[in-house]
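Let's look at chain A:
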Amino acid sequence: MVTLFLVLSLLTVLSALCVVFTRNLIYSVLSLIVCFFAIAGHYVLLKASFLAVIQVIVYAGAIMVLFLFMLMLMNLNKKAEASKPFSLKVVAVGVCLLVLVALVSIVFLSAPRVCFAPLAPVSGSVSALGPLLFNEYAIPFELTSILFLSAVAGVVMIGSYGKKAKKQ
Partner candidate 1 sequence: MYSIIILTVLGIIGMLGDMLPLKRLFLPVTLLGFALAWLGYFFEFPMHTSLFSFDLISMCFGGVMLVITGISVITVYGYGSFKHGSEPPYTVLALMIFATAGGLLMVAWSHLMMLFLAIEILSIPLYVLVGSQGDRKASQEASLKYFLLGAVASCIFLFGMALYYAGTGSFLLGAVHPHSLVGSAGVLLMIAGVCFKAGVVPFHSWVPDVYEGAPTVITGWMAALVKVAAFGALTKMVGSLSYSVWGLEVMGMAVLTMTLGNVLAVQQGSLKRLLAYSGIAHAGYMLLVFLPVTETSITTVFFYGASYALGTLGVFTVIHILEQSGLSATVDALRGLFKRNKTVTLLWCLSVLSLAGIPPLPGFFAKLLVLMHVVKAHHSGLLWVTFLNFLVGVYYYFRLILYPFTGGLSEESVVLSVWQKVGVVILLILTWGAVLFPEFLLSVF
Partner candidate 2 sequence: MILLGVILFPFLSAIVSFFLHSEKGSKAWALLSVFIEGFLVFFSAYLYSQAGYLSVEIPWIQTLGIHLHFGVRGFELWMMILSAVVPAMAVVSSSSKRANPGSYYGLLLGMQGALMGLFACANLFLFYIFWELSILPSFFLLMGWGGLRKEKTAVTYVVYSLAGSFALLAGLLYVFMSGGQVSVYGQMGVFILFFIAVAIKIPLWPFHSWQPDTYEQTDHATTMMVAGVLSKMGLLGILKVMLLFAPLGAVFSSDKVIGLAIVSILYGSSLALVQGHFKRVIAYSSLAHMGLMAASLFSGTSEGIQGSIFQMGSHALNVVGLIWIGHIIYERTGTLKLAELGGIRSRSPFLSAVFLVVILGSIGFPLTNGFVGETLMLFGLYSVHPLFAILAGLSLVLGAWYMMRLFQAVMLGKGNSNLPEFNLTWSERIGLGVIMVSIVGMGIFPQPFLDFVTPSSFKESDSSCTQ
């Protein structure tokens, strides 16, 4: 169990770093897929099988395909990348390191160690999530529809501006 967790964690972090550091955008998208799969593995370890499946289907599947399409359509290559001043990079790295140190030290220093309740064997299954989602959390579930509705309206609006411009 622990070995599996360590391997998966290493894979997650390494692939995430790859996403940031590779120059070629296609490569970075591919390593993002690896990252998503590794996270799905984590979900499986946590007995959240449903989430793992969703992760693979939605993120590694649908969203990544969208990303690839975007990249190919917009034909982004190395030259399009704007170079940032060195000083900005140093500051960014510094700030990120500080935040990292702060968070890691908090986890290790916190007096009462974080203790999690032992997971119920069925907590992440579809049969457990379903009633929760449609009983206790029915209202937030419905409210997300407002979110999607406004996103759809927004997309239509932005899209129609392009059309208008072409007509003129």
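Note that in this section a residue touches a chain if its C-beta (ideal position, glycine included) is under 8 Å from a C-beta of that chain, and two chains touch if they have at least 3 such contacts; residues count from 1.
Inclusion criterion for the candidates: all candidates are chains of the complex that A comes from, given by their letters.
Note that this is a predicted model, so its numbers are computed, not measured.
Visitor: Could you check which of 1 or 2 is in contact with chain A in this complex?
Guide: Candidate 1 is the one in contact with chain A.
Visitor: Can you check the complex and tell me which residues of chain A touch candidate 1?
Guide: Per the stated touch rule, the residues are 102-103, 106-107, 109-112, 114, 116-117, 136-137, 139-140, 143-144, 146-147, 149-151, 153-154, 156-158, 161-162, 164-165.
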